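One protein chain omitted, others in place.
Take a look at chain A:
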Amino acid sequence: MNIRTTALAAVRGLGLALLAMVGSLVLFILMVVSISLTPVVIGVVLVPLVARLARSHANLRRRLAYRWFGVEIKEPYRPKPHFQGGLIGALERYRWVMMDRATWRDLLWMICDATAGFTLAIFAFSLPFYGPYGWVLALGVWRPIVHSGGNEWYTFVPISDQATATIAGLVGFVYAGLGLWLTPKTMHLHSRLTAALLAPTHERELELRVARLTETRSDALDSQAAELRRIERDLHDGAQARLVAMGMSLGAIEHLLERDPKKAKVLLSEARESSSKALTELRDLVRGIHPPVLAERGLGDAVRALAMASPLQTEVSAEIPGRIEAPVESAAYFAVSEILTNAAKHSGARRVWLDLRHENGMLRIVITDDGQGGAAMSHGTGISGIERRIGTFDGVLALNSPVGGPTMVTMELPCELSSPQP
């Protein structure tokens, strides 16, 4: 409750009041008008256009709610399907907008924002100024007002001479105090109102989640199938072929043993080499499927082992008191592995900090490097691929990489912890 936060809240109040007037009110009217124009066809074309404006207006407010008040509001809209061209397309667009409950909730929000929201915002803006206004009156500004025949009331104080003006100045202190105390609270209330009306309904939230899980599940299945094909091919071309060659060599050795022991010896050493190569190949394959340290020690030590192998100077701090469910553990491991590889390849970093902890049923991994930053979800498929894969487990990934660095990747995966190994 200091002057700075109050001033900031007041300025934001003014901003939101303006947005409510020029945005919410105008768009509400436009929307109502275009909907009512539906019978005369123009509405069919108009509604999607106005809805688009209304949605970007609402999205702006969602972003502001997050940036100013830390209130996170998800977008509730149904995904945009593919539309045909021409009149049919226009009808489809119209249907898409009108069938989305979020459209109607936006409409409700706009009228509330233009009325209650506006009132709250303008109240929050003007309250801090009312106190100082009383002081200004008391300091003599009452004089020109009264002398020019003006009729000035300061709330309940009719001002006609210095005495009443002084009372106004004193009352001003009460207002100043109230402003300091109430303005931030009012803006908080305002953000709650916005969140209540702009957030997806519970039902819609579930729909969004199902849609996301469906999408990431098919991704996961695809990549798993591709992985199986790779393993099959590697076995077929590698270890299997070597074992066949070994078998043939052994056959030849059996044949040569008495006739040409020297040649047999050469073949024997070749066969031994083949077996050791087959082992190496199998080893690499196993490491790619399920790394041994991960199987033996769990995520914390597996990531430590990764860190040791990384060309970057890597610090690991892990607080995972137990074992994570195997599929999540594996997904997290490969995600970390890929991010470390990315950091080594593209970031120009020298050092990396890895922080893993399990808290409140959530595995949280933070990877920070001191590279040049500028990584983005849209650049290539690396990071977004990881995000989709951990999405299968309802996990989320956040990337923070301003140009100039540092880059920070945060992942959160909900998961259970089993008791630690004895």
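The working rule: contacts are C-beta pairs under 8 Å (C-beta built on N, C-alpha and C of every residue); 3 or more make two chains touch, one makes a residue touch a chain; residues count from 1.
Everything that follows uses one rule, which is that contacts and distances are computed from a predicted model.
**Student:** UniProt names the one chain left off this complex as which of "ABC transporter permease", "Lycopene cyclase domain-containing protein", "Chemotaxis protein CheA" or "LuxR family two component transcriptional regulator"?
**Tutor:** Its UniProt record gives the name "LuxR family two component transcriptional regulator".
**Student:** Any idea which of A:Asp234, A:Asp301, A:Asp355 or A:Asp394 touches the chain not displayed?
**Tutor:** Only one of A:Asp234, A:Asp301, A:Asp355 or A:Asp394 touches the chain omitted from view, namely A:Asp301.
**Student:** Decide which residue listed in A:Ser160, A:Gln313 or A:Asn400 touches the omitted chain of the complex.
**Tutor:** Reading the full complex, the residue touching the unseen chain is A:Gln313.
**Student:** Please pick, from A:Leu221, A:Leu279 or A:Ala326, the residue that touches the omitted chain in the full complex.
**Tutor:** A:Leu279
**Student:** Residue by residue, what part of chain A touches the chain that was omitted?
**Tutor:** 272, 275-276, 279, 283, 286-287, 292-293, 295-297, 301, 304-305, 308-309, 311-313, 350, 421-422
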